[in-house]
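In this view, the complex is presented without one of its protein chains, the others remaining in place.
On to subunit A.
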Amino acid sequence: MQQDVQAALPNSMPDPSVPVQKKRTLWRRITRNWELYLFIAPAFFYFLIFHYGPMYGIQIAFKNFIPTMGITGSPWVGFEHFVRFFDSYYFWDLLWNTLSISLYELAVGFPLPIILALAFNEVKDSFFKRTVQTVTYAPHFISVVVMSGMIITFLSPSSGIIVHMIQFLGFDAPQFLTDPAWFKTVYVLSGVWQSTGWGTIIYLAALSAVDPQLHEAAIVDGASRWRRIMHINIPAIVPTITILLILNMGSILGVGFEKILLLQNPLNMEASDVISTFVYRSGLLDAQYSFSTAVGLFNSVVNAILLIVVNQIARRTSENSLW
C-alpha cells in the first residue's frame, strides 16, 4: 500500500484531472492483482469454450448444417426447422409429456422435502433422528443407471417384489413398465424416493437460523407445536421455498431425461417421450443436427422465458427473487 502511494507521487501531473487519476487507480487495482486473472483463466476459458461455444453453434438451428461445410459455411434456411417441428404430429405429444411429467414431479416432489424437514425439525437430536436422516439422504448417491435398474427389477411383471406385494394383497398388478398410463407415476415416485431426504437439507439449514427466542415466547403464550410450525417455522423458510420454486419453474421443460432415457421402451413411448429424449434421438442417433438443435433451442428459450416470468412474479408479490 505504502509503496503504491510513493510510486504514485513522482508521476503526478502538475494539474491532475480527476478522470486520469481514476483511470490510473483502476489500472493499479488491476495490475496489483494480476495473479487473480490467472486464477480465473481456466474457468473463464472453460465457460467460454464449453458453454459459449455451443451457444455459437445454436445458429445451425437456422441453417441446414452440413458437416463438411462447417457451422459458418452451411446455408441459412430461416425458421424451416422450427416450422417443421411445430407442424409435426408429435409436437403436442412431446410438449404434453414434458409438461405433465414436470408438473407432476413438481406437485408431488416439491412439498415433500418441506414437510419432512419440518418434521425433522420437531425432533430433538437423537440416534433415531440421525438414523432417519442418514438413511433418507443415502438414495441421493445412487446413480441413475442403478436407480433405473432397481425400478425395472422391482416392477418386473414376473419377479418384481412390488408386483408380488400387490398380488399378495389380492390385486392385479398393472404392467408398470410397459403401460403408458403408469410411466409418469413410476418416474415421479421413484424420484421422490430418491431425492426427498436430500432435499430437506436446504430447508433444515433455513430452519436452523430461526431464533429460539421466538419459539420460547410463543410457548409462554401457549402456542401449540402445530401453531408454531405454521406461524414461525414456515414463514422462516418461505424465502428458500420461493427461490427453489423459481429455479424449478426455470427447468420445467428440462426434466431429468437421463432417467427417462433409461426407462423408455417402445411400449411406453407414447407417455415417456419428452423433448429432451426426442432431441437425443433425432440429433445424435439419426444425425438430424439442425432439426434437433432447433427443437433443443425451443426448449431452452421456453425455459429461460419461464424463469424470467416466474422470477418477475415472485419479485412483484414477495421480497424474494433470484435477481
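Here is the rule we go by: contacts are C-beta pairs under 8 Å (C-beta built on N, C-alpha and C of every residue); 3 or more make two chains touch, one makes a residue touch a chain; residues count from 1.
In this text, contacts and distances are computed from a predicted model.
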| item | value |
| --- | --- |
| Omitted chain, identified by the protein name its UniProt record gives, among "Extracellular solute-binding protein", "ABC transporter permease subunit", "Sarcosine oxidase subunit beta" or "HEAT repeat domain-containing protein" | "ABC transporter permease subunit" |
| Contact with the hidden chain (one of A:Val132, A:Leu245 or A:Met269) | A:Val132 |
| Residue among A:Met69, A:Ala107 or A:Val146 touching the omitted chain | A:Val146 |
| Which residue of A:Phe47, A:Phe79 or A:Trp92 touches the chain not shown here | A:Phe47 |
| Interface residues of subunit A (partner: the chain not displayed) | 1-2, 26, 29-30, 33, 35-40, 42-44, 46-47, 49-58, 60, 71, 116, 119-120, 122-124, 128-129, 131-132, 134-139, 141-146, 148-150, 152-154, 158-159, 161, 164-165, 167-168, 193, 196-198, 201-202, 205-206, 212, 215-216, 219, 224-226, 240, 243, 250, 258, 261-262, 276, 279-280, 283-284, 289, 292-293, 296-297, 299-300, 303-304, 307 |
